[in-house]
Each structure stands twice: as structure tokens, then as C-alpha cells.
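The complex appears here minus one protein chain, its other protein chains still in place.
== subunit A ==
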Amino acid sequence: MASAASLTVSVWRGGEQGHFARFDVPARENQTVLDVVTYIQRELDPSLAYRFACRVGMCGSCAMTVNGRARWTCRTHVRKVVGAGGALELRPLGNLPVIRDLVADLAPFFDKWSRARGTFQPKEAEEGAVPDDFAIVPPASKQRRQADAGIECIGCAVCYSSCDVVAWNGDYLGPAALNRAWTLVNDVRDGARRDRLDAVAGDAGCHSCHSTQSCTERCPKNLDPSLAIAGLKRTLFWDTLLGRR
């Protein structure tokens, strides 16, 4: 698509209040959005703030809003997302406070993981000690498969920043934290199921999700947080109906 010799890149500068700065960046045959940002920072304006680490889609730190959509930039090819005439618009992730330029503050995002009880709580060893025996979890069991489906989350917050309910309800735990909670609800070695289900119920939790599935649509790891949230809703429904909680 990008046959233009150079890309016209609008980059967010400043904090919550700020403006777009324009940069011309040479277009290459193979080029990721992160390459473009790195070029700008190295060659054109060293004061540009952005974040990355692994460059191979593992760490989840490079996500930004690219031409209106949240994406991981290290694995997003420019030619797949570039607009007419080589236009790229880069902003920090939405639904999060802006620290500076392309860097969003992920603290609220991870705070919600702990609010959703996103930490593993070994069943027999409450204090976190190593249990005496290995737990045997058959790979083909339903719970194991459900946990596996959500476990590869890299914490990039792409889903979180694509979710309208997060924007409408500041307390909403969001797709990633709820997805994490669902993997733990399905972990037979975990002992905090009841507390966790309490933590994810109600207005700040899974019951606020409107099933727009933007999270699922945008997750770069092809996870399905919307399905995980549906699982939490279903579990809470039956547990409540059958008096199990």
C-alpha cells in the first residue's frame, strides 16, 4: 500500500493536553510502526518519549494508538495500517493517563489486576509456600483448556484501551484483568475461587461488560477476553442460583 517514498507521521507530544507534531520518515519495504517511532527518536527528535523492550511481541510494553486503533507497534507492519498518502497518526494508548508523548501510565490497568484478585493463591499453602506434591492437571480437562485459552496475555492493555465500558465507568476492571481472573477460576490448584468471584461480580466487574467484543477483536495475541467474561458471568449465575456462594 505505502508506495509513497516517505511517511507523514503525526505524533502526540505533551501530556493529557498536547498537540500533534509532524515528522517525515523514509518509507521502507519492511518496517514496523515501532521502527518508525525509533527512527524519529534517533534521527529527528531525541526528546520523544515512548516505551518498548522486547521488540518481538512478548513484553507488552510497546502498545500505542495507531491511526485510531490500539495496537502492539513492534509487530504491526506499517504497510498494513498506513493511511492514504503515507499518513500515520500515533497517540498513546487511550483510557489511561498520559505521562508524556507516547507513554501512557499503566498503573490503573495493573491496579485492577490486583483488584480482580489476579494473583495465584496456592490451595494448600496459603502463605505461598511450595506445596508438598505436584498437582496433576490433565491437559485435556475442560478447566485446563479454559485456563490455557487465556494464559498467553502479555499485559499490553490494547483490549483495555479499546473498551468503551472502561471509558464510561472508571471503576470497571476491564477485559484483561477479568480474563486473568477467569484463568485462575479455572486453575484447580488455586484456593481463592470464592473471593475472586466476589471481586469480579457487580458493577465494576464482569456484569458491566456489554459484549461489544472490541477486546477480542483487538487483542494482538488473539485471546478472547469477552469469552472469559462470559464465563465469569455464567459461573456467577449458576453459583448464585444453586446457592453455591
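Everything below uses one rule, namely that a contact is a pair of C-beta atoms (placed from the backbone, for glycine too) under 8 Å apart; a residue touches a chain by one contact, two chains touch by 3 or more; residues count from 1.
Here, contacts and distances are computed from a predicted model.
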Chain left out of the displayed complex - its UniProt protein name, from "Tryptophan synthase alpha chain", "Succinate dehydrogenase cytochrome b556 subunit", "Carbohydrate ABC transporter ATP-binding protein, CUT1 family" or "Putative ABC transport system permease protein": "Succinate dehydrogenase cytochrome b556 subunit"
Touching the absent chain when the full complex is considered, from A:26, A:68, A:131 or A:202: A:68
Contacting the left-out chain in the complete assembly, out of A:42, A:210 or A:244: A:210
For subunit A, residues in touch with the removed chain: 65, 67-70, 94, 162, 164, 210-214, 216-218, 224, 226-227, 230-231, 233-234
